[in-house]
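A protein chain is absent from this complex, but the other protein chains hold their places.
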């Protein structure tokens, strides 16, 4: 499947881009992370500590174990610091 | 001693005045109330239910048992309803 | 003694909520400002006006005492308490409190504390004037009870 992957804050900075289109057969969000980490060193570095990573599937905050079936947009980012 | 006595809200309306100067030897706030009640029917009516009466001595909210020694101003009023 | 600026206004004039809040924001340490505004409701549709009586002299002392107590309990950088008296129409603002602090928890708690005390400890009395006559507003038992949570 084809999904849009978005990165925010220091994840965006470490990976060096804010958005990319990815072809993947990953079943869950963590599976997608594993694929990304295997790609290139900058992805491995960005996703080194999963305790500091949050994810949204189709703009809804979700646990990392969430299935990707039907997802069109997956976003990764550090814990939010609004307000 | 000579004290200023003030009345507010429905106490003021029932007694028919907002302020008067009183000569009294009352030892406490309740003693002063007893003197006032004995004076005239309108005072007796105003102070009929002491559960609904609050008092301040020299602009400080106090219990009704508070001594009057040295007091210059005593005020009576219903429970406050500000805010 | 606390050196935190306290602003207390007792007046029959309207006040400017935005300007009051902005004034409290001054200074590099203030990260959070909480305001509460109370206003004349007209739920039944029959209110002609509200009359607010107060005890000049004691009112200012009581409000300053309440505000000072809040600055002793929480790390505030400023407190404003404004209460109107006299005749107010439905929709008019009656009063406001505002608190400024570095952090949101202190600003929220101090504002709620000020309101609870102001309801039952500041010498104001409200009278509602409707087409049927005038009636003094009765104190709510829950307002007196609300003070209990600040005892500790």
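Per-chain residue numbering starts at 1, and chain names A, B and C are given in the order in which the chains are listed.
Definition applied: a contact is a pair of C-beta atoms (placed from the backbone, for glycine too) under 8 Å apart; a residue touches a chain by one contact, two chains touch by 3 or more.
What you are looking at is a predicted structure, and each value in this text was computed from that prediction instead of being measured.
Enquirer: Who does the absent chain touch among those shown?
Expert: A, C
Enquirer: Could you tell me which of C:62, C:115 or C:139 touches the chain that is not displayed?
Expert: If we include the chain that is not displayed, C:115 is the one touching it.
Enquirer: Since one chain has been left out of the picture, which residues of chain A touch it in the full complex?
Expert: Counting over the whole complex, chain A touches the hidden chain at residues 6, 8-10, 12, 56, 59-61, 75, 77-83.
Enquirer: Which positions on chain C touch the chain that was left off?
Expert: That gives, for chain C, the contact residues 16-19, 21-22, 25, 28-39, 41-43, 45, 90-91, 93, 102, 104-105, 107-108, 111-112, 115, 146.
In the analysis below, only the chains that are shown with their structure count from here on.
Enquirer: Suppose chain centres are the mean of their C-alpha atoms. Which chain sits farthest from chain C?
Expert: That would be chain A.
Enquirer: Could you put a whole-Å number on the gap between the CA centroids of chain B and chain C?
Expert: 26
Enquirer: Rounded to a whole Å, what is the gap between the Cα centroids of chain A and chain C?
Expert: 48
Enquirer: Could you tell me the distance, in whole angstrom, between the mean C-alpha positions of chain A and chain B?
Expert: The separation of the two C-alpha centroids amounts to 72 Å.
Enquirer: Which residues belonging to chain A are in contact with no fewer than two other chains?
Expert: Not one residue in chain A touches at least two other chains.
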